[in-house]
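Here the structure is laid out as structure tokens; the discussion comes afterwards.
Removed from the display is one protein chain of the complex; every other protein chain stays in position.
What follows is subunit A.
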Amino acid sequence: MTGIVGAVLEAWDELRIHRVRVLLALIGVACAVTAITGITAAVTMVGQAMQEETERMSGRDTTLQAWSMGSGNMSPAEVDAAVDGVTERHDISYHSVQATADLKVRGAQPGDYVEWSAVDVDHETITRQGMEEGRWFSDTDTERLAPVLVVNQAFLDTYADGASATTHPTVVIEGETPVAATVIGEIPVQWNDEGPRALLLFDQAMHWFPDRVMADAYRFWVPPELAEEFAAVLPRDLAAAGVPFDVQPPQEDPLVIDRVLQYLVLGVGGFALLLGGLGLLNIALVTVRYRIREIGIRRSFGATSGRVFFGVLMESVVATTVAGVVGVVIAVAIIKNIPIDRIFGRPIDDLPGFPFDAALVGMACAIGIGALAGLIPAIYAVRVKVIDAIRY
């Protein structure tokens, strides 16, 4: 115990004495660690942002997309019932229809267009649908006597005088039987200058506007390990139920290009770290030659060759560890201040904290380069003959 504590104290003491030289060598190491940690973290966080963006558009990873291949004379409601039967049999927890509707809001001017979608409650989970205000649909909303809507800001601006969704404004949807629909929530815009957009529950859409709804696609969110199996089984069973669908297998990893970029930048960071390490090695070698006499004196105090080796090695490791901590702290400061909202146009829902892995990678690189840079001077220090060292 005292041996280890003593060696660390001794190493720290040496660094204190030679701080200017060591500091200069360590700037490179700290910069390289900042680069490696920062890039690892940035790629992780940007990857998360891109993943979320992808999932909003096409559903979470291992979401199977099914396209209708024609269902004969069956109505959308009958198709939906058949699909529900198949998903229940396979115990698929999350699935949602992707239906479009051709509806008109009272007061709309000619040329006004609203993007209408009819979905199931699970749509929110499958597509990570976040809310700006209000709430998403719940199962009990299906039982309501009037339809409820989830809309975007453009819809509220155009048809509800910009009222907040939390005030539950109502709009009248034209049709054979006009009906007042209540807005219960506001969803974020998908892109700048997005036009009015509204979602309603498929069951309610079928109840109020059965002739204006076209349900031609479904999404099934399945466990990753079962995705391939379901991609094969679902079309067969759906066809057997009289509703043939073409089921797309899950997407391949969409971030492969970013991984290549990550490795490229990590490679550059690693090279910078190597250069920093060589600088440190140079300084350590010069320092250890300068300290031969001191090493001899310490041997007269009872320092074993192992302790001398460990001490010199530790000087390098302690130094790069400190540089690593500094590098990681700088990386955290930089990454935490990247304006992700501005880059992606919207905040990340599940914004990950600073990735612990990235910090670990940075620290491991720093300690590793310290050990490598300290190895040669440590071997040199041990080989010095004590009696020659004292006279040096």
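One rule holds for everything that comes next: a contact is a pair of C-beta atoms (placed from the backbone, for glycine too) under 8 Å apart; a residue touches a chain by one contact, two chains touch by 3 or more; residues count from 1.
Throughout what follows, contacts and distances are computed from a predicted model.
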Mind telling me which option in "ABC transporter domain-containing protein", "(2Fe-2S)-binding protein", "Oxidoreductase" or "Rhodanese domain-containing protein" is what UniProt lists for the chain we can't see?
-> "ABC transporter domain-containing protein"
Would you indicate which residue among A:Thr2, A:Gln109 or A:Thr177 is in contact with the undisplayed chain?
-> A:Thr2
Of A:Ala108, A:Val189 or A:Ile297, which residue touches the hidden chain?
-> A:Ile297
Absent chain, residues of subunit A that touch it | 2, 5-6, 9-10, 13, 17, 293-294, 297-307, 386-387, 390
